[in-house]
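In this view, the complex is presented without one of its protein chains, the others remaining in place.
The first chain written gets the first letter, and so on, giving A and B; residue counts start at 1 in each chain.
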């Protein structure tokens, strides 16, 4: 599958199927603690990673200049260390992003201008809404580097999939394999869905389709201990 | 009042009146920390209780098989210890639940497939949305037993009432008495509402209707210390 195929596949099936596929490969990609603030539907695209860091009080730190460099279709991933005291995204960025075809923004921190961002239909996930500018509080420290987001490392070009249940990240090197698993999962789930719509008990349908079997193809049971904190 | 009458009464008046009635009896039923993720209106029904527990990493733990056994009208109550790292409810469960007339689901933990669950109009309350499956992370440990939810014990058959302000639980043995108090409370509140709509100051109306008197009928002032943590 090409990246475009994978983007389309993940967009069609959403974070649940993508996360289950990662589980089958023993990998965790969920970004815990984020909620959708604006936009609708499922957003998928390669990560354009940014990292912000705090500055000492009184030190000038301009707003980050990055939005013009984000390619169409990308998801802006902003690692702001979970900071709740200032924001790193607002309405002008949303307006530029939607004009230039950026897919969405995922923030380990806060966004502002929530109503304006909703009005233009741009999709943002964050820990909270708040209105205090990041200007002179945090500064852009890295662009296009691996970043730590909500306990998970996101590399540039990893595929981000986000919907009303949150955001999950697929390592680029695994994306094709995840795509294969997603297809298998959604085939099983479609069969189960058809069964239950026809009145078959879910328990029977799951058994019939092997939903609860141990992972196949020699893949061990996922070991997700790292994300239980 | 029959259970059906109580369900109807609580559904008409919502969590506020039910909680106030519990207060008059010196009992607390609020499930703190839960927010509505999907559905509309007030949901009321007897609790169908489930408890999940974590499994050691790498231990197979299939998805819980319970939805086929939930009777129509019940509220699924899932005690998952407030865990935020995995979910115990998703879209196929929502589809089965709405097909079989289950009233709603209340989770001390997370749910996924939030958009799909909204689309079918099924009501879920939880601590957060997230997408990682509970499969191989937690397992169904008890069905139809008393469970601890958000600091409160819920017994099978207790009446759960949930709306946009959260979820509250009425012990089955108290349900009838709570119903009597709800009727008294809503009668007073309707009178106050009519007064203020006619321009009477709320202070005067409350005094006229004894809103702020100590609880009547020999019931002492509620002692809600246990739920202040």
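The rule is short, and it goes like this: a contact is a pair of C-beta atoms (placed from the backbone, for glycine too) under 8 Å apart; a residue touches a chain by one contact, two chains touch by 3 or more.
Computed from a predicted structure; not experimentally measured.
Peer 1: Among the options A:62, A:101 or A:121, which residue touches the chain absent from this view?
Peer 2: Considering the complete complex, A:62 is the one touching the chain left out.
Peer 1: Tell me which residue among A:8, A:95 or A:204 touches the hidden chain in the full complex.
Peer 2: Considering the complete complex, A:95 is the one touching the chain left out.
Peer 1: Which positions on chain A touch the chain that was left off?
Peer 2: On the chain A side, contact with the omitted chain comes from 54, 57-60, 62-63, 65, 67-68, 84-87, 90-93, 95-96, 99, 111-116, 118, 128-133, 135-137.
Peer 1: So which bits of chain B touch the chain we can't see?
Peer 2: 14-16, 18-20, 23, 28, 30, 32-33, 35, 41-42, 163-166, 168, 189, 192-193, 196-197, 201-203, 206, 211-212, 214, 220-225, 227-229
Operating definition for what follows: only the chains that are shown with their structure count from here on.
Peer 1: Can you check how far apart chain A and chain B are, centre to centre, with Cα atoms defining each centre and the answer in Å?
Peer 2: Centre separation, chain A to chain B: 31 Å.
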